[in-house]
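First, the structure itself, so that you have it in front of you.
With one protein chain removed, the remaining protein chains of the complex are shown where they sit.
Right, subunit A next:
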């Protein structure tokens, strides 16, 4: 540490001189010049925090001005929070006595690396691999690829055709066109995620399941028959699965 270069009395502000004097009184002769700045900052921050707290307490007690009791209370509450000290000696002696009564545990021979149980170690992997399985069996879940439709207007959720899962399979079997070229209005429908939660591979299935609007499916009454592009529940038969895969491939190409 470099020896303190005492600023000439003319240039150092009074507070800095006070800090330097405190250090001198406590017998600290060598310190970096930044120490005084840090002490000043600490003092300022501490005092303003206490005074603000005191103001709050005094206004809570409906007093007209802040008095010494408020400040005392503020100091006490702050020190309980921020500045803690190690436990007192007799407390330590007490817990030491309890701890030292149990005999030392015997050491099991030939037990490999002697480490605590796994949950107290840091040896568990802190990552999990994402399963990117496109060629998936029917029971496997699927990664959902959220695609938000642009300029969507939320529709009334009471579209009758979208009630049940079975309806979805019906919808799937219809021709599903390309995901491009949406004409006319688009509707985004929110399908409750209870369907998705059952067999999902990843727990982060978005609740908004995006639907593709096939213009040809929009009937005269504006009832939408939509397909579920990204389904996390796949109870459909093989044909559907294949079709879905096909769709997904298209998706990825077009993305």
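Worth a mention:
Basically, a contact is a pair of C-beta atoms (placed from the backbone, for glycine too) under 8 Å apart; a residue touches a chain by one contact, two chains touch by 3 or more; residues count from 1.
Definition applied: contacts and distances are computed from a predicted model.
Missing chain, UniProt protein name, picked from "Septin", "NAD(P)H-hydrate epimerase", "Transcription initiation factor TFIID subunit 5" or "A-type voltage-gated potassium channel KCND1": "Transcription initiation factor TFIID subunit 5".
Within the set A:11, A:65 or A:123, the residue that contacts the chain not displayed is A:123. Only one residue in the set A:14, A:34, A:62 or A:114 touches the chain that does not appear here, and it is A:114. In the complete complex, the hidden chain is touched by one of A:21, A:48, A:79 or A:133, namely A:79. Touching residues on subunit A toward the chain that is not drawn are 1-2, 25-27, 75-77, 79-80, 82-100, 102, 104-107, 109-110, 113-117, 120-123.
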